[in-house]
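This is the structure, below, for whatever I ask next.
Note that one protein chain is taken out, while the other chains of the complex remain in position.
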Amino acid sequence: MDLFIEQTVSGLATGAIYACLALAVVMIYQAIDHFNFAQGEMAMFSTYIAWYLMDDAGLGLPFWVAFVVCIVISFIGGAAIERIVFAPISDAPVLSHIIVFIALFSMFNSLAGFLFDFTPKNFETPFGHTPFIEGVISSHRVGMIAVTLVMLGMIYAFFRFTPIGLAMRAAAAAPESARLVGVRVGFMLALGWGLAASVGAVAGMLIAPITFLTPDMMLGTLLYGFAGAVVGGLTSPLGAVIGGFMVGILENWMGTFVVGSQLKLTVALVLIIVVLLVKPAGLLGRVVVKRV
Amino acid sequence: MKLFTTTMVSAVALTVAMGAAEARNAPGVTAKEIKIGNTNPYSGPAAAYSSIGKSVGACFDKFNGEGGVNGRQINFISVDDGYSPPRTVEQTRKLVEREKVAFVFQGLGTPTNSAVHTYLNKKKVPQLFVATGATKWGDPKNFPWTMGWQPNYQSEGVVYARYVLATKPDAKIGILYQNDDYGKDYVHGLENGLGDKADSMIVSRESFEVTDPTIDSQIVNIKNSGADTFYNVTTPKFAAQAIAKNFELTWAPLHLLNSVSNSIGSVVSKAGFEKGQGMISAAYLMDPTDPEWQTHDEYKAWNAWMDEYYPDGDKTDAFTAYGWAVCHTLVQALEQAGDDLSRENIMAQAANLKNFRAPMLLPGVTINTSATDFYPIEQWQLQRLKGEGWQRFGDIIDGSVGSGS
Amino acid sequence: MALLEIKGLKAYYGQIEALHGFDLSLEEGEITAVLGANGAGKTTTLRAICGMVKSAGSITVEGENVVGMSTEAIVAKHKIAHVPEGCGTFVRVSQEENLRLGAVTRRYREIEKDYERVYHYFPRLKERRNQQAGTLSGGEQQMLAVGRALMLRPKIMLLDEPSFGLAPIITEELFRILGQINRDEGVSMLVVEQNANLALAISKNAYLLETGNVAMTGPADQIMDDEQVRKSYLGY
Partner (left out) sequence: MASTQTSGTVPAFLNQNPKDRIFVLGVPLPLLERVGLYALLAAVVVLPMVYDGYDIYEFGKILMYMLAVLGLNLLTGFNGQFSLGHSAFFAVGAYSTAIMMEQLGMPYWTTIIPAAIVCFVAGFLFGLPALRLDGLFLALATFALAIATPQLLKYDGIAHLTGGVQGIVLDTPYPPVWVDSIVQSITGEELSVDRWKYMFTAFVAVIMFAGAWNLVHSRTGRALIAIRDNPLSAKTMGINTSIFKSAAFGVSAMYTGVAGSLFAIMDEYLAPESFTFAEAIKFLVGGVVGGIASLFGAIFGGWFVLEIPNFADLVATSLENYINNPQGLTGLIYGLFLIFTVYVMPMGAAGLAQILVHRISTKR
């Protein structure tokens, strides 16, 4: 098969990883109006929890039970982080929030290594690793894309059609006005954190069977996830997924035909900066109109 | 390096005070104790390697429990450098100047050891058996106070090159390597081994970063280059990914897997045995997870020690066997040194190991050093994955590359 | 008893006392104007009623003291719709979603016909129902803000400078509609305004604030006739 096509397909498969994480990025951006720099580490930590639930050395639960339990734990954990860590500093300047994100980043990373050590762990997949289309894509990757799309549908519907989704967006973007129409802003933020942590957990559990589970699995991945979210538009879940796939493909194209594999991360860096400058709303996002 | 000789001369003045004050023995050596320093990445991106530091510590605990070495207890001070070179400098200087260790042993990592390479040599503090396989550690002419231990990465590359030349002379080789000194050393080794044919035989070179999420794209490129031989120079996580990805692409080249990642327990079993059948790898240590060794005496001794002194350790982790073996090597050197525990003599004895067999080395592999040969282990044996274990084949191969050069 | 009864209201920004303890009341179904110069405490008064500033004294709505209650609870329980200064538009969502947010505390099934109610008062909004709210003009955003308030089916509307930044012709239309809403739906309104003429024209009572205290109070027409008020606030 033609190298170009093969790289494109491979890019799609990798793009699914980024799409997953980009979705989590958009989720939290919609819910709290911030990037969560600790998002990757939180997802990684959730994945370790799932691993512990599943592994024979841990609780030995079946995959789907562990999957659900992990999502629930992540939801509670995410909401708890908002209530315990962020609620007291809700009026503090952006810098304080960024610092706390970095603190969480550092803490989760460190804690994962401490609790689960650093050797790569094998993470099970219910889809199996058999070839789906011979020589092109495996069953797990197809399953992963499918789950990503399902998640996308759910998130889209949640934000678009449910009152609580709308209230959540309002609470994030304009907390004061939201309060004035009776939105329980604190509750919304906690809910948003919980949901974002859950989406991140799903992303982690889908990614880990491919990358293997290590405490540093998310650092580079998160950067690509951010790139995907920025390209697609931070306010659009659909955009984030498309953006994630695009970043995956673009990374492969650039790596193979243009800059070589040594500068792939730089591609993500340039992409983020260029999109933020040239089209800050991304492909599908809405222009954020500011009243001055 | 041209300045180095002048450096050495003027550095003498700095170290006079230390040497003169304490007669013969190195600082940190008393009638009851030998103080040894070590830096390891207990935190940070390379923390997976920290089990080496821990197992070395546990090994010294065992010797101390049995009366010590030469009647002296080993005081092994192992500190965290987070795999950050500046931190290694701080920590090493602290060990040498404040803790007054006799020498440093088994510092881990190439960039980290490079950061203190000149410092320790200027100060004439032995930098013994560093835990990295770069070639530069065996340079007694310019760095008489530094010595490696494990076979260097280049020598392993040479071993694969010879194997390919012998069994598959028309091979088209695709290389996947980690973009750092370790990866590039492996590539150089293979190129050296192939000699003139390197340019025609190597059809693809793809690198990746440790921060890359996957190596899929690189493997697609290598496969598309028409390669029929895959030289896999990756650390465990990426090695497992590569094995799985090849299988996914139904690509079945001759797979040469570097020894860094040939652990049955932490790599091959995780990628799946069925995906790695027929892989070739070189080894110098027994893999504790390989069923073949379960009845071997050295394995049993190792196993008993793990149970007693390092119960938290992971027995599938090959680094614990590594730590066990390197610790015995040092003990041998110290025993040879007897009661003359000056830094000079410790270094001299480390450079005077003759046919020493550290436990858990592969049968037939021995350690030899001399004043001009600072590469303790230079032997390999090739093995092939069959079923759920490695099968060794062929003779013990000498992979030395330019000893003492 | 009045619908909204304020007694001895004090409000604080950090250490600074912004309101110094005054009384104010709003009768059911009436419009009351609150006038005053910049910094007199008009906006703070409205914010205090909604529990958005730290305050002391008592604010009794429908017989319950709401001081210390959370904003969300006051809005939901007592149906107080606050149209803040600068509209408080949710710029990222569509115009109709803004209306939807106005009714966020009500049950989903009950609000369908309220959209039509809003469009009845503001036909122009209907044309732009799916437009992103941030792209609406200032006048449209103000109408949207009132529309959003209506979605709550409020008992009380608190309007903060509704004429701010609007063209005179639009301001007049807006106040005409406010009067109409008051008559048709019986919504009580507390209107804070710089444009005292317009506010007094639709109000029954009025308060004049000066530096955190009530300087004068009485029926709107009396206030309008007052010599000093005319000079200071009405400009003739």
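Order of writing sets the labels: A, B and C. Residues in every chain begin at 1.
Going forward, a contact is a pair of C-beta atoms (placed from the backbone, for glycine too) under 8 Å apart; a residue touches a chain by one contact, two chains touch by 3 or more.
Everything quoted here is computed from the prediction, not taken from an experiment.
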| item | value |
| --- | --- |
| Left-out chain, listing which of the shown chains it touches | A, B |
| Selected residue (touches chain absent from view) among B:Lys35, B:Arg72, B:His117 or B:His328 | B:His117 |
| Given B:Val89, B:Leu165 or B:Ala301, the one touching the chain that is not displayed | B:Val89 |
| Residue of A:Ile5, A:Leu59, A:Val72 or A:Ile89 touching the missing chain in the full complex | A:Ile89 |
| Touching residue (missing chain; options A:Leu3, A:Leu61, A:Ala80 or A:Leu265) | A:Leu265 |
| Among B:Asp170, B:Asp196, B:Glu274 or B:Asp312, the residue in touch with the chain that has been omitted | B:Asp312 |
| For chain A, the residues touching the chain missing from this view | 34-35, 37, 85, 88-89, 92, 94-96, 98-100, 102-107, 109-111, 113-114, 117, 219-220, 223, 226-227, 230, 260, 262-266, 268-269, 272-273, 276-277, 280, 292 |
| Residues of chain B (touch criterion as defined above) contacting the omitted chain | 1, 3, 7, 10, 13-14, 42-45, 47, 50, 54, 79-80, 82-87, 89-90, 93-94, 96-98, 111-112, 114-115, 117-119, 179-181, 183-184, 209, 211, 312 |
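One rule holds in what follows: only the chains that are shown with their structure count from here on.
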| item | value |
| --- | --- |
| Chains contacting each of chain B and chain C, listed by label | A |
| Chain at the geometric heart of the assembly (C-alpha centres) | A |
| Gap in Å, rounded to a whole number, between the CA centres of chain C and chain B | 75 |
| For chain B, residues contacting two or more additional chains | none |
| Shared interface positions of chain A, touching two or more other chains | none |
| Interface residues, chain C side, partner chain A - complex | 50, 52, 71-72, 75-76, 81-82, 84, 86, 88-93, 97, 100-102, 104-105, 108, 132, 134-135, 148, 152 |
| For the chain A and chain C complex, residues of the former touching the latter | 163, 166-167, 169-170, 173-174, 176-185, 235, 286-291 |
| Contact footprint of chain B on chain A as seen in their complex | 3, 6-7, 10-11, 13-14, 17, 110, 113, 117-122, 129, 131, 134-138, 207, 210-212, 214-217, 219-221, 223-224, 251-252, 255-256, 261-262, 264-265 |
